[in-house]
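Complex shown without one protein chain; remaining protein chains in place.
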Amino acid sequence: MELFLDILVAILLILGCLMSLIAGIGLLTFPDMLTRMHAATKPQVLGFLLIFAGLVIYLRSWAVIPVLALAWGMQLLTAPVSAHMIGRSGYRTKHAAKETLFSDELSLVVNRVNGAPPTGATPMSKAEAPEDK
Amino acid sequence: MLDIVIWICGIMLGLGAIACLIRVAKGPSILDRVLALDVMLLIISAALCLEMVLHKHTDYLLFVVAACMLGFIGSVTVSRFVSDQRNA
């Protein structure tokens, strides 16, 4: 049993660290910023889950589970926020290269809004909005 | 056996960190650099977890929690600043 748990810890730790390595490789090989975002933050969610699981099993203690669950939960909550903020400002400031995109459906809306006369806070696509209820 | 595992993990984390550093040095825009530094922070937290496994203690647990909770503030601040600067 002990040996089995140790092997499990080893596998979890190695897979978790492999996720960090993949994030690094993705940062280097992907062509533009928006694609790099995928490699950067998201494999880490899985990586941290694996590393934390390995840590808990290795320490053989229940007491650390709430702390690590908190850390992982906080990562779940905060990672999308930073991804969204970076992606949004990257898209708006033309930092992100557009030539590797297959299609861009947001640009249609952005162009239409930029071309339209300013109308305050009127929602931009009222006419096309699907009826909620 | 655990020594070997820690070595393998350490090497992988190190390679990941080097890749991040290259992206920080090369990155065409500031957002690329912030992104790479974000990954760097996560790699450092992972290394802290590894160290806790190696020496079998829990002293760094709160550092890891703090990194996970506050790590996003840096990138949010920078991206906010970037878009404000361009729009002004």
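Letters A and B name the chains as they come in the text, with residue numbers starting at 1 for each one.
Keep this in mind: contacts are C-beta pairs under 8 Å (C-beta built on N, C-alpha and C of every residue); 3 or more make two chains touch, one makes a residue touch a chain.
Here is the rule we use: contacts and distances are computed from a predicted model.
Visitor: Of the candidate names "DNA ligase-associated DEXH box helicase", "Na+/H+ antiporter subunit E", "Dipeptide/oligopeptide/nickel ABC transporter ATP-binding protein" or "Phosphate transport system permease protein PstA", which one corresponds to the UniProt protein name of the undepicted chain?
Guide: Answer from the UniProt record of the missing subunit chain: "Na+/H+ antiporter subunit E".
Visitor: By the contact criterion defined above, which parts of chain A meet the unshown chain? Give residue numbers in ascending order.
Guide: 19, 22, 25-26, 29-31, 34-35, 37-39, 42-43, 45-46, 49, 63-64, 66-67, 69-70, 76-77, 79-80, 83-84, 87-88, 91, 100-107, 109, 119-126, 128-130, 132-133
In this text, only the chains that are shown with their structure count from here on.
Visitor: In whole angstrom, what separates the CA-based centres of chain A and chain B?
Guide: Here the centre of chain B sits 14 Å away from the centre of chain A.
Visitor: Quick check: in the complex, which residue numbers of chain B touch chain A?
Guide: Residue list for chain B touching chain A: 1-2, 5-6, 8-10, 12-13, 15-20, 22-23, 28-32, 34-36, 38-39, 42-43, 45-46, 49-50, 52-53, 56, 58, 61-62, 64-65, 68-69, 71-72, 75-76, 79-80, 82-83, 86-87.
Visitor: For a test of understanding, state which residues of chain A touch chain B in their complex under the given definition.
Guide: Its residues touching chain B are 6, 9-10, 13-14, 16-18, 20-25, 27-28, 33, 36-37, 40-41, 44, 47-48, 51-52, 54-55, 58-59, 61, 64, 67-68, 70-72, 74-75, 78-79, 81-82, 85-86, 88-90, 92-93, 95-96.
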